[in-house]
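Working notes for the structure below.
A single protein chain has been omitted from the complex, and every remaining protein chain is retained in its original position.
Order as written gives the chain letters A and B; numbering starts at 1 within each chain.
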Amino acid sequence: METPLTQHISFDRPCYSLRDYEKNGGYQALRKALSLSPENITNIVQASDLKGRGGAGFNTGMKWSFVPMNGHYPVKYLIANADEMEPGTFKDRMLMEGNPHQLIEGMIISAFAIQANISYIFLRWAYKKAGRLLKHAMDEAYAAGYLGKNILGTGYNLEMYLHTGVGRYICGEETALLNALEGKRATPRAKPPFPQVSGLFGKPTIVNNVETLCNIPHIINNGPDWFKSLGKGNDAGTKIYGVSGRVKRPGLWELPMGVSMRELIDDCAGGMANGYGFRGALPGGASTDFLVKEHLDINLDYKSVAAAGSRLGTGTMIILDDHTCPVGFVHNLEHFFAQESCGWCTPCREGLPWTEKILLSIERGEGKPEDLDLLDMHTRFLGPGNTFCALAPGAMEPLQSALKYFREDFEKHIDQKKCPWR
Amino acid sequence: MVRIYIDQKPYDVKPGKNLLETCLTLGLDLPYFCWHPAMGSVGACRQCAVKVFKDENDRTGRLVMACMEGVRDNMYLSVNDPTAHDFRSQNIEWLMSNHPHDCAVCDEGGSCHLQDMTVMTGHAYRRYRYPKRTYQNQYLGPFLHHEMNRCIQCYRCVRFYKDYAGGKDLDVFAAHNHVYFGREKDGVLENEFSGNLAEVCPTGVFTDKTLREHYTRKWDMTMAPSICQHCSLGCNIIAGERYGALRQITNRFNGAVNGYFICDRGRYGYEFVNDPDRVKQPAVRAENDGGNLFESISSILAEGKMIGIGSPRASLEANFALRRLVGEEHFYQGIPENEARLMSKILSIQLSGHVYTPPLKETEYADVVLVLGEDPTNSAPRLALALRQAVRTKPLEDMAGSNIPLWHDAAVRELIQDDKGALFMAYPVHTKLDELAYGTLHAAPEDIARFGFAIAHYIDSNAPVPESMDAQALESAKHIADLLQKAERPLIVSGTTLFNEDIIQAAYQIGRALEKGEKKAGLSFVMPECNSAGLAMMQAPSLHAAMKAAEGGTFATAVILENDLYRRAARAEVDNFFRAFKNIIVLDHLQNDTTSKATVLIPAATFAEGEGTLVNNELRAQRFFQVFMPKNEHIRESWRWLDEFGQFRLGTMPGDLRELDNLVEELVGAMPQFKGVESAAPSADFRINGQRIPREPHRFSGRTAILANVAVSEPKPPQDTDSPLSFTMEGYRGMPPAPLTPFYWSPGWNSGQSVHKYQSEAGGPLRGGDPGVRLAGEGLFSVNGAPSHIPAAFKRQEQAMALVPLAHIFGSDELSVHSPSVEGRSPRPYIALGSRDAERLQAVEGDILQMRIAGQVFDLPLILKNELPEGLAGLPYNLPSMSGIAWPAQGVLTKTGL
Partner (left out) sequence: MIAQETLTPEEMAEIDHEIALVPVRRAAAIEALKIVQQHRGWVSDDSLHAVAGYLEISPEELDSVSTFYNLVFRRPVGRNVILLCDSISCYVMGYEKIYEQIRERLGIAFGQTTPDGRFTLLPNACLGTCDHAPALMINNELFRNVTENDLDEILDRYH
């Protein structure tokens, strides 16, 4: 089984220096890419069917192809989204702490493909170690001529900056991220216009997830067909999957796209921890719908998970066990989302705190039967398109599926006027 | 036109608009909060949701925010769709979940957009049963009251204050459902347009603090369409009264002039009307044996020749009535000689046919702007707001290829970022617009003029070039010349503020030069007062000419119309002038130094108590209407008094006075340059279905209670013989013609947001055309061919300082400063010096310096303005305690105690 993304990652030793990375084939993809035309690279990436690993799963090469390439835009930007604040998600941290050069190489190739001369890594504040290692790796890359002016003598220039955030989940939303980079409040922007056309400082900009970018060197090295062959079913490539919660071995694994949920939980994570039973899981971070026992055999690719009523999201799974109150679980999530609403649009700003309060009162045994209708109403009306960005719709995913699969737990709270788990 | 289908009905609509404005234009009631016709869409409030369908057959559709979606040909949408309707009502419930529901004690109640929208969506029952979020309010200065708990977070306030008006000290703080709109700390909101927040805010967060002092609900006010009295731009306003006091000024939309916004001087300057020091009774001084007014007047009028001094702050009608009374040859403008010269120069330029005077609103679309010797923020504030928009014109045009519609404000701002069109500011000191300028020149008036001439030279090499200018200035003049020539709609702003004729000539010279290159440049001139243009068009001689004429003692009587001459000329000169008369009849509404000289003092109506016409700086004649009958019958419009005096003179007794219309007719007959004034508004006999236009909304309440302390029976309402407006709530309920609109109201739309119902399309001109008639000034001037005279460069004098008047939005205007709120924002007297001059005097900021100007002595604290050229000192223009300086002036400066 090939594990291109993690092949050089081991936490038993310090992470690769530039020398080690190069010795193991690092920056070969960059050399190759620089000999190709930018359009050619975009075509290869598009053909590889790489889908964005930040959650939305949009074809990466296609996204790049919207960037104007006609020379009218002297300034363009490439940004690595390393904000990773989606609860339950911890994969980008591993990629950055494990092999920062892989990300840097992926970014240089991607920037070259859209002919951007400035790139940023937008790193969340809490990732101190990743920040240190990235900074060091960037210095090495500059010194080796992979970054800066006239890269490898090709005449191509690229500056790379590391920006660390100061909190706020919404900074991960790509347009809010742009505002944060501009030194403003990180409220999202309206789309259209898309960042590909009017992004950072009004210039064409691509924002990609860390994991997405880490795939790029391998696609360039091995070609789109190889990449497609890595996936098991519907989707191309490998994926960093993760599991957290009451399992025997929580962790991260690079697996072919489309492993089954059961394989992931049982084989990789060692199954449920002793004494704990499985009730459900959010397959890809806090803003995805619950999957339950009946879904254990579905494949974890974009299409299959969608067919099961959820989203692959970030591919990092959070397990709900039978010792944890589903109402408390969802309350914790909605508390997070309500806190992290940017406050720009009405439904999210006012609706999320309301759901949070309802859930809290149910959890405390103060809920009323009408409260379930109010929760249903919110899940209906905080849907995509009704709010300004995808935060609130994301927040409704675990809630709506919890109301579907665990409704009797909610009702029990209301009937018994207490939380049965406490 | 494109065809769209709304709820299955076909409509042909204008392309390039968003669905919200389109629906409003079609008369459909769609609720909204964050969208504003002048500020565009940002999609924050999510209130304007509609369903859009893929095609004719799609039954599912998707919810979209109407303000964020452009119209497309063959588009199918639904406003009434149940999901869309439910979402809108749910959205209101969210907004209301933390709202205090304090309508009964809220100043906005009854004219509240949030109330209207809540009712419109049908949301009635609140299901949120948790404690509400509460905030602390801030002190924001004398103009606005702050009540954050009512906030619905539509972000309109910051968008107006920061993005539109360039304010710095209001912003949004925190995040999620804790967002807070206010200042960093308590303090006075500094922006000159802050008062618009009271109208921009759809609920009661920002409300008019002065209204609060004498609060009345909108439905209980008697209102009339009026014209702002506080500068030469003539912004349209609505003035409201109750219990005999003027209570509130709000913006009256005029698509060609002020649009949706007015400045704080205009909004808050009204309280002079309620001043306790008003002239309320006619007063006859002792030597005229204190007898009966009419007898005294009759005898005075019979006594010999009269001289009449007009006024730039009195209506055309009042000035004309005075002219008629005293005779054309004895009528004088009542402004200093220098100002009269500037005004006639400006008029001759405006009427020359060589340049174009754009209406105020059009200045927003200028792509290159040169401001020569003006500080619009202080001398013509609403123009400064327009220029703030003008700097965006060029970048907006440049983004034409981007597919981003202009109404998409958020996207537009992100795309153009800090790009600005070229604005160049030339004024002796730093101005607020400097921050937007790509270049500034801080120089003496002479040098500003020379700079202008240099620009003209670089456009048209036949125009003379000023001698011995420094290379850098020439370089920059050349650059501006180049930009102006390349511009599509160049605009030059100049005016009277610095009392320098050469500057005006230079502005004209640039216009001429551009015209030769087949480009008619826009020239906007700032004038001193609300009817400066109207008065100047009468072409009467100046106050100084009157002084000369009076010298021989040939006149027995002077009639002074609404004019404090002590603000016009040096005190000694005015004293001397008054000494020449036996009788001095003064008509005015506030006590001042001139009224104290009156032998007969006549109480004149203010703009709120009378009717009249003003001509603004673009020669637009606009009518203001009486808001209320003054409490006492002695207070009458000056024109009415003067007309009555005229009748005495003719020997007829008071009886049927001429009505305003007759006077206007006579005015136009006597002075054809005023042709058009008669159609500025419908005449007094105008009726719709035989009905008058009511000044009171039809919910006006308690009219039998208003005078209950006197009598409980309802008195006969006052009759208006001069206009088609009635003083009651009875009358025509439909839409009045634009110049007669006393308030905005439409079923379900109680707030001012209902103005879109009065517009031909949402945000567009008023139905029937924006009010006001631009005067062509027929036959007034022959083409001005005066060769330009280029002044010598400014040179510092050893003995005296050259003084420049520095205009102040709050303080320089005679009337508004009588409003306590405005007075509170007025600067204290000061003298401004550049650093070199201060050093020479060994003075530091705050030191008291003594300035002698033509016999007057002022002790003034020093303010340092480092950009002031050496030899030049700035004085705040016409503060009440600093008037009577004959501009341009010189003074001798000493440090006291030396």
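A few comments on the model shown:
FYI, contacts are C-beta pairs under 8 Å (C-beta built on N, C-alpha and C of every residue); 3 or more make two chains touch, one makes a residue touch a chain.
Predicted model, so just to flag it, every value in this text is computed and none were measured.
Among A:16, A:146, A:169 or A:354, the one in contact with the hidden chain is A:169.
Considering the full assembly, A:182 is the residue among A:182, A:263, A:376 or A:411 that touches the omitted chain. Checked against the hidden chain, the listed residues A:38, A:55 or A:87 yield one contact partner: A:87. Only one residue from B:29, B:86, B:171 or B:460 touches the chain missing from this view: B:171.
The chain not displayed touches subunit A at residues 84-90, 92-93, 124-129, 161, 163-169, 180-186, 201, 242-246, 250-252, 282, 286, 316, 318-321, 324, 328-329, 332-333, 335-336, 339-340, 342. Contacts to the hidden chain, counted on subunit B, fall at residues 162, 168-175, 183-185, 417-418.
Here is the rule we go by: only the chains that are shown with their structure count from here on.
Remark: subunit A residues 168, 185, 189-190, 192-193, 197-198, 201-202, 338-347, 349-354, 357, 361, 370, 374, 377, 381, 385-388 touch subunit B in the complex.
By the touch criterion stated above, subunit B contacts subunit A in their complex at residues 42-47, 49, 62-64, 68, 86-87, 90-91, 94-95, 97-98, 127-128, 130, 152-153, 155, 172, 174-179, 402-404, 408, 410-411, 414-417.
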